[in-house]
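Heads up, one of the protein chains got dropped from this complex, but the rest are sitting where they should.
Going in written order, the chains are labelled A and B, and every chain counts its residues from 1.
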Amino acid sequence: MHRFCSRLAGVVLWLLFPLEGFAVGAGDTAPDFELPAMGNELPMSLADFTGRVVYLDFWASWCGPCRKSLPLYEEMKGEFPEDRFEIVAINLDEDRYDAVRFLEKHPVSYTILLDPAGTTASQWQIQAMPSSFLLDGDGQIIKAWAGFTSSHLEEIQNEIRSSLH
Amino acid sequence: MARLSDAVRSLLASSLGLPGMQELLAQEPPEDSFEYRYTHYDEAPLPLDKLALGDPRRYEIGSHQFRILKNLDDSYSLELNYLHEAMSGSSPWYVVPGDDGPLQVMSGATIRERRNQVDLSIARRKNDFTNNGAIGYSTENDYQALYGSYSGEKKSEDGLQTMSWGVSYSGDQISPTDALIFDRVSHAHRDSISGSLALTQTLSRNAVIQSGVSLVRQKGFLSDPYKQVWIDRAVLNDSRPDRRLMFAWTTRFRQYMERSRAALVLDYRFFHDDWKISAHTLNVAWRQPLADHWEIAPSIRYYSQNSPDFYKPFFFVLPADGQWSSDYRLATFGALSYRLNATFRHERWSLSFGGEYYNSAESLAISGTPENTPALVDFWRVTAGFEVNF
Partner (left out) sequence: MRFARPSTSARVFVVVLCVSCTACAPVQPWERGRLAQPQMALEADALLSAMDQHVYTSKEAASGGVGPSGGGCGCN
């Protein structure tokens, strides 16, 4: 009973005084990773994308906004030059079959990396699903987004455009 | 009929009717959707050895439910609900002493009625807060109810807890049919105010629990104008207190089972009011996904209540406090219901079918004084519905 009371008190305090999450954000150096790519299984790291602006998205098939965003990113990709801009989507499904099934219905042409254990998500201190980051060609984070709504899309496009100049 | 106004919708938006986990997790509101459901409800006829007089064929109800959800933008969404139901059947009227136990007098006429109910609610999501306001109206030939509610919820920063709350008000007008002929009250009013509070906690990657309390205060005409009570060879109108304070504590638990991918559902509600009725409700379900698109969910629900002091099938002595009722729904009884639901889910739409068999009996009650109530009801229910997302 005492443990329950303290737990309840903790919850109430937690709700009244929310602590700020500390995700990796704008201005930080992007933590490196090495993850297998879907399809060829070849490991890829940030080094494979040096020189290009990268839109990095952490997603999973069970997350509603993630499902909405992926096809929209595919459309967005076509607006920017391929040699200067790349989209990389890191999938966090525990069971890759869930991701495969989703992508069969909504195929995308950009790179999908697999992080089923969530180690990279942990390193990047992801606070919400989905979470996305815009990286410049030198591995620095320009901007970060938590969650996805359709109004984010325009902002993302603007940021990509200005980073390419 | 002891009809109470339907503020379910208004309070479903608050604590104990929280949106599902998907909505709690999503940064965005649920998708635009249209849903329809048809339910057919059929009560077993009163056994002839319990019948004193009247038509033993009991209630049969067909209900149509419609729901539209529309997101206006990233923050606001609108929800519209409409219910139409048609009911017919004879109903318990009063109970008389018989040689082998109490016998039920049923109303002779088969009542045929229709009811329409509509409600509109607006939700606003901002950061971790959601606020919801709703109004609704229900009408049938002898009963109108108007209700409104406010509810809200706040997610914690890490999304693992959600606190929710709500208040609602309902005002009902009752104008029983054939009031003069049967010496019923010709016009009556009742209202109720309620409040609720709940907490949802993610326990682990596989489990979540929600617990909440609610308090409802009713005032006005709370008796059933269509029911009477046999008291010492006279038959008097059902007469209940004009106030009622109700408390309920509900806990819902969900556990994901890794090997089967199923969810174990455990819900428990404790109810108590100032009429000294206590009730326990336990619902256990197993929601099993099958193949890629199906889900089968068998469940069992157990319910038990004890009667208030003013309930008896009939009285030989007139109660001094002026309160008496023979409504079987106030009796001491327990009920077991067995249900099965099947759902087929596709990306943009889903279909579901379900059935239930409900059986009530005094022997199933865990406490209270059995009075050999003759009209405890059993019923069947079948339902089918679909949902389309845009």
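Keep in mind that, in the parts below, a residue touches a chain if its C-beta (ideal position, glycine included) is under 8 Å from a C-beta of that chain, and two chains touch if they have at least 3 such contacts.
Just so it is clear, the model here is predicted, and its values are computed rather than measured.
**Student:** I'm checking contacts with the chain that's been left out. Which of B:132, B:170, B:237 or B:373 qualifies?
**Tutor:** B:170
**Student:** Looking at the whole complex, which of B:77, B:130, B:196 or B:223 touches the chain that is not displayed?
**Tutor:** B:196
**Student:** Out of B:270, B:315 or B:357, which residue would touch the omitted chain in the full complex?
**Tutor:** Considering all chains, including the one not shown, the answer is B:270.
**Student:** Touching the absent chain: which residues on chain A qualify?
**Tutor:** Residue positions of chain A that touch the missing chain: 1-5, 7, 58, 60, 62-63, 92-94, 98, 118, 121-122, 126-129, 131.
**Student:** List the chain B residues touching the unshown chain?
**Tutor:** Residues 1-12, 14-22, 25, 35, 37, 39, 41, 58-59, 61, 63, 65, 67, 81, 83, 85, 87, 89-92, 107, 111, 113, 115, 117, 138, 140, 143, 145, 158-160, 168, 170, 192, 194, 196, 200, 202-211, 214, 216, 218, 226-227, 246, 248-256, 261-263, 266, 269-271, 277, 279, 281, 287-289, 295, 297, 303, 305, 307-308, 329-330, 335, 341, 343, 345, 352, 354, 358, 360, 377, 379, 381, 383, 385 of chain B touch the chain absent from view.
Heads up, the rule we're going with is that only the chains that are shown with their structure count from here on.
**Student:** How big is the gap, in whole Å, between where the Cα atoms of chain A centre and where those of chain B centre?
**Tutor:** Chain A and chain B have C-alpha centres separated by 43 Å.
**Student:** Would you tell me which residues of chain A are touching chain B in their complex?
**Tutor:** 8, 11, 14-15, 18-21, 63-65, 68, 101, 105, 127-129, 146-151
**Student:** Chain A touches which residues of chain B in the complex?
**Tutor:** Checking each residue of chain B against chain A gives 22, 25-28, 30-31, 74, 128, 154, 156-159, 161, 163, 199, 201, 292, 347.
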